[in-house]
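One structure is given below, encoded as structure tokens.
All protein chains but one are shown at their positions in the complex.
Chain lettering (A, B, C and D) follows the sequence in which the chains are written, and residue indices restart at 1 in each chain.
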Amino acid sequence: MGIIKDIVSPFAVWKHFFKEPVTIKDPLNRIAAPRYRGFHQNDISQCIGCGTCEAICENEAIDLVAVAQTKNGDSGLRPRVDYGRCCWCALCVDVCTTGSLKLSNAYTWVDTDGDNFRFTPGIDLKPWDSLKDGYTKAKGLELYPLERMPMQHLHAHQRDNSFIEIMKGYSKEEAMAEADRCVSCGICVAACPAHMGIPEYIKAIREDNLEKGLQIMYQTNPLVEICGRICTHKCETVCSVGHRGEPLSIRWLKRYIADQVPATDYYRVLNQDKVEKNSRKVAIVGAGPAGLSAAYYLSKLGYQITIFEKLAQAGGMMRYGIPEYRLPYDQLDKDINYILSLGVEINYNTTIGTNVTMDELHANFDIVYVATGLHEGRSTRIPGTEHANVYQAIELLRKITENKPIEVAEKIVVIGGGNVAMDITRSLARLQKQKYGKVQTIATSLETEDIMPADREEVIEAREEGAIINPGWGPREIKILNNKIQGLKVVQCISVFDENKRFNPKFDESVENFFEADMIVESIGQGMNLSFLTEKYAEQLEKDSRGRILVDTLTYQSSLPWLFFGGDIIEGPDVIHSVANGHKAAKGIDNYLNSIQK
Amino acid sequence: MNKFEKFSFDGDRTAYPNKKADGSLDIDLSSHKYIKVWQGPNHPGITGNMAVELTVCGDEVVEAKTHVGYLHRGFEKLMERRRYIQNCPLVCRVSVPEPDYNEFNYSTCVENLAGISVPDKALWLRTLALEMARLQGYLMWIGGAAGTLGFGTVGQWSNYLRDLVLDRFEELTGGRIYHIYILIGGVRNDIPVGFKQRMLDNLREIEGFMKDIRKVLFDNYVFKKRTIGLGIIEPEWIYPYGIVGPNARAAGSLNDVRKDYPYGKYSELDFEVKTSKQSDIYARAYLRYEELLTDIDLIKQILDKMPDGGEFMANIPNVFNLEIPAGETYVRSECTRGEYGYYMVSDGSGFPRRVNVRGPSYTHAVALLERMLINANIADVAQIMVSLHTYPPEIER
Amino acid sequence: MGEKILYAFISVFLTINYGFLLNGLIRKIYARVGRRHGIPFYQMYIDLLKSLALRTNIRHGVMFYLGPVFRFTGGIGLFLFMPVIFGSELFANFSFSGDLLLLLSFQFFGTLGMALGASESGHPNSAIGVTRGLAQMTAVEVPFVMALMAIAVQYQSISLHEIVAAQQGGITNWTLFTNPLAVVAGMLAVLGSFMRPPFDVVLAPQEIPIGPPTEYHSNYMVYLQSNRAIYPLAKSILIMNLFFGGATSFGEMMLKTFLVIMWSVFVGVSFPRFRVEQSIRWFLGIPLIIGVLAIVYVQFFLN
Amino acid sequence: MSLEDLYRKTTISPDGEEFEINPIEDYFCTDKPEEVKPVQNILEKFYNWARSESIWILGFGTGCGAIEMRPLMTPRFDAYRYGIQWRPTPRQANLLIISGYLSTKTLKRVIRVYEQMQNPKYVMALGSCTINGGMYFDSYNTIKRLDYYLPVDVYVAGCMPRPEALLAGVVKLKTLIKTGMAEGANDYANRFDWYKTNQKAVILNWDMPDYNW
Partner (left out) sequence: MFQKIIEKINLKYPIDVVSKKSDKLMFLTVHKNTAVNTVQYLKDDLGFKHLVLLTAVDFLEQGKFQLTYLLNNPDIKIDIGVRVLIERESATMESAHSLWPTIATYQRELREMFGIDFPDSPGVNDEFILEGWNNTPPYRRDFDTKAFAANFYHQRNSRENNDPSAHMKKNLYPNE
């Protein structure tokens, strides 16, 4: 029986003869699944050319080719895909820092020439550019952490009455975890004015080779402890990880390296190559970041350096402009002392023009490098600013540093929205807390909160500490009654810049406000004082239409060949710019002296 | 009576060559008694791109030698110069019909060594992908096995059914053949909307066809004639020849990695390990057919039990900088051909020190096949080979 | 005689075209069972043209060339000595001069020629295929000859023309009804000569040889393919004439031959293939017994 | 096949007769392939049409792309509709599909297979691997660009190309054949020495005769 069944039952195949074929009618135009990993698309305007796609590509199918004009945070490169290598794994899509790269669900590309299979998505137009479907990175799939490793810090109630440093720095684990987030793209290097080797020193952290990291950092920046704390971190603004997540805390990683290497080891770590001293002498005016930076690199080149500093201690604005809770003096001294340990001479309390003249400098030194910075506060010049209780932020900060007594009023209004304004606001808030037990400081600025120049975290922390930040107001008048300040009258500011992006504030006079205050601090910017140059030299210097000294942008040499300028008076105000131009000036000086000697 | 003798030439076996003093066969090709026939690499009766060199006497094979290496790409070398994450797209190429097992084993190795724990949802999705891979692997096998006997009709159907599963794969993973779905730390995406319903529809259609295939193939006089009593694997060969998977289960062994060393979510699924005693080609084919039905059931269970939402990817360290402490591990999973294993050695760098792929075909297609082909009819060579379900790339990698 | 030859040419031409289209149709039927559309029914013509259009070919000696020619001749010869349409002068061919024995030898002629040609190519797969082919062919012929003998005895003639004539005059006169045992034996045996499963191990690509045609291509291939069109058709005309009362019109011939070929397709789609010794054993089993029974039946009950 | 099999040797026939065989001459053709220039006339156009509508693919799965050929020939995509058929022997095939990467060991077989095909013959290369090495660009055992070893008519991008893309490749090939542009076989004969040099440069064990179709 079984055999008959076995012979009969196979004829069941004929059942299918009468069913419709399952063939796809038009396979050539079949649309793939919505998630299908087909050919590449790239949103050129979003892409920053970070090269993570190139780095992840295990087949070396992706190459970065130059296509666009380079702009800030954009390398000007775009990925070119070689379909003679690609395996459509879409890891490039998963790691794309901006999310610009995706795969469409087009899949047909037939060609007779194998050389044609290379193209730059988004630039070489392809039929699938307009396709909507295709593979994109799924929400919830991240191949590197997007969240920043938080740093241990003092809470508002722990810090609001003292000048103890707020940020505690990374522990080793934290630093490693944070350094691990780096995708080593190198976009940050260009954004950094000093072009520090950021990916390299982050790599050194991952490798736990901090001495190597320190060496890397000192190649371009001799003030790493300082920059690790107070740098304006242009690198973090452009950090490619920051496009979809939080940027790497590059500044804190820098600080981590500097913190971990004890000051006693600096000389051993950094002075491994012997420097031949020469007899050329350079005078540097101002022991601020630019001066120190130039001094460091010049002394590395063998020059004999003498710094003339007006104040009692070195550091310039870093010491006298930045409160201690952001930059403790011992850390500042760590960097400065190392520079001084290289044989740099420094004359404190020496004012040019008073203690020593420019002529003497010119006579005694081959080169004079002037980096005196911006130490003169600017006034709003509204009615009432001449009152004694109207201060300049920069003066007050210097006094706080010098431990000079300050009459801290009960109610204070700070005019200004920059970092200096935040510094003075928070410093005064602390003094108020110490004196009165409560904080009554208001900071107001022209710019509304979204365009305030101050760092975001500064504003947040200031608020945590009890200060009131109330931006978007234009100061009109300081009300004074009986020679006592009553407060500040302000009107609403509608816009700060005109369509040409020039400073041209517009106000809505109908909306007024009044901030009560006993004391008013102006912090709307600083100016320079170059009176020490005397007319003899000042006249010889070329200046632009707005009266700024013209220098060579690469060497910082002025029209007087022996006179170089740098620091905030040329660029800034900003530590890292000063460091950078100090470094460039050092190279410029070296080149210049070498060239005239020949 | 020997099982071999029962169904073939009724014991009329005169073709055995004599043995030389050293034990090797005394085959003098110039005597014109024996000829060499190469089956493969370009041959329809060979699984993939490999070759079997047959020395035949009349219709009977007296010696067989497997030649592999036609697909050798040096994966194990290439993996040593790629970062851990970069190997994920590479490993799936080791075994084309079921790439997911490679992805799973590789990722699990890395997770074991790096101490990454995978979210629950990801385990469900991985199990789903693995079972789908098994389903399409078996479907392709059934088509191939029938096709080897000239039964193209079943081959046509089963390839259509496989395409249905591939459609679902495409929808789930974005790839038809190479899914690259399982990454270190989890999977790459959640199931899409409406996937479950479409999958169930497909499964229903597959089940319908399976009923027909049961009637047409397994109740087929000629198929039975060709397969019963042929290509027998003796139970005592299992360990000496390293036989695993359906080949071993058809010989009475009960080993199934899914039950013995549960991975993924198999411990929460309800299924039975099928086994058989006959150990011939028919038994192996029927066992695979039964496992295919089990797979369909498993996929249904997975779809039912899978939680909605949830994390499908662990928080993994930056893949660009992922470095794994020194160590070694071995991870196995049960693919359609049996135990599929990855042995990984890490040395603390960002690149694996060594990855060794243990494909079941490695033992099946070389030592075992050479043994089984002896005294086989030349027309059965393809049939025996297909019944072992060998796949050359995992032999030579 | 001259016009006979002309008629023969015409009938060969017509039937060969019918054979091509029939082959295309059968492949479409195959495809439909596999749930697809399959090639266009006219694909065979394009394939022929393509084969002719090959610019180079490789020869392996005279016999290599003659193999396909013999094979083709076998098909044509089988066809030419049969009455295709009973009573039609145009399609009567040379049936007057042939008898069943000649037809039987023509069946072998092609296969033997092929054997020589394929062996000449030197390809081991060809040789293995030819051995299998000849072995199976021989086994097929045994029950088939039994059926033939039963019919010859039944009609007391070995002239096909007379056998067809004897079956005219109503469906009950067909051998199918007068001698069902012989028909069963013949129909089972004839499965073996259509090269369809389960008896196509000769041409099986998977089981070592691709068969005798391994080395054939270009115009050799054309011969083989033409033979593929005419031989099964000729064979089914023979079956039709022997068992199913012949045909009196072209339409009837087309229908009956289609059904005969469909018989092999009907089986072929549903089964895998036998190994050669299995098919031999099969042919020498049930069909042979039925064939013997048919002779016995004819010998003792009909006469 | 080993090198010794190619040497001239003496054998004894079953009758006991001694005779010498020279495998190279006896088993292999010893002529270089010749370029057969097509005569451009209406017949050739007709032939080209026939060639394009009847493409016989050699069933040689050289790499992983072979996996997509089964769907191609089965109900879902049913390439038979397009006149595409399967051939198990190179003699009868017109189209050689190099399905992905080629290890040098396979390349050797592929060359033999290609040379056994008859003019006109076409090569379709699938996937990245045949264009520029693909995933295996750094592998020591796979060739990187196929067109140095065989004349390639059509490349299909993908890894693996889907059956639909493969069909598109065949459609492209058909237009090439119809316009008479698919003359790979003649190109191979023309630049035979160049191809041979390249082939010999990568195939370490060249134990096959140079002319062997």
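In the analysis below, a residue touches a chain if its C-beta (ideal position, glycine included) is under 8 Å from a C-beta of that chain, and two chains touch if they have at least 3 such contacts.
Computed from a predicted model, the values in this text were never measured in an experiment.
Asker: Just to confirm, in the complete assembly, which displayed chains does the hidden chain contact?
Answerer: A, B, D
Asker: Please pick, from B:242, B:310 or B:350, the residue that touches the omitted chain in the full complex.
Answerer: B:242
Asker: Who touches the missing chain here, D:118, D:132 or D:186?
Answerer: Reading the full complex, the residue touching the unseen chain is D:132.
Asker: For a quick check of understanding: of D:67, D:143 or D:185, which residue touches the chain that isn't displayed?
Answerer: D:143
Asker: Looking at the whole complex, which of B:19, B:81, B:211 or B:305 touches the chain that is not displayed?
Answerer: Of the candidates B:19, B:81, B:211 or B:305, B:81 is in touch with the missing chain.
Asker: For chain B, which positions touch the chain that isn't shown here?
Answerer: Answer for chain B: residues 68-69, 72, 74, 76-78, 80-81, 112, 239-242, 255, 260-261, 327-330, 332, 339, 341, 343, 345, 353-354, 356, 358, 362-363, 366-368, 371, 396 touch the chain left out.
Asker: Considering the whole complex, not just the chains shown, which residues of chain A touch the missing one?
Answerer: On the chain A side, contact with the omitted chain comes from 49-51, 54, 60, 62-66, 70, 75-77, 82, 84-85, 114-115, 185-187, 189-190, 195, 199, 554, 584.
Asker: Spell out, residue by residue, where the missing chain touches chain D.
Answerer: Within chain D, the residues that touch the unshown chain are 104-105, 108, 131-133, 137-145, 148, 198, 201-206.
Operating definition for what follows: only the chains that are shown with their structure count from here on.
Asker: Quick check on chain B: which residues sit in contact with 2+ other chains?
Answerer: In chain B, 44, 89-90, 153, 155-157, 160, 178, 216, 220-222 touch at least two other chains.
Asker: If I count partner chains per residue in chain A, which residues reach a count of at least 2?
Answerer: 10, 12-13, 16, 21-23, 32, 58, 87-88
Asker: Contact residues on chain D for chain B in the complex?
Answerer: 11-12, 14, 58-64, 66-68, 70-71, 74-76, 88, 90, 101, 103, 105-106, 109, 113, 135-136, 138-142, 159-160, 162
Asker: State the interface residues of chain D toward chain C in the complex, per the touch definition above.
Answerer: Residue list for chain D touching chain C: 27, 29, 33-34, 36, 38, 46-47, 50-51, 53-54, 56, 59, 74-75, 78, 80-81, 83, 85, 88-89, 91-92, 94, 116, 118-120, 185, 213.
Asker: Under the stated contact criterion, what part of chain A meets chain C in this complex?
Answerer: Per the touch definition, chain A meets chain C at residues 10-14, 16-17, 19-23.
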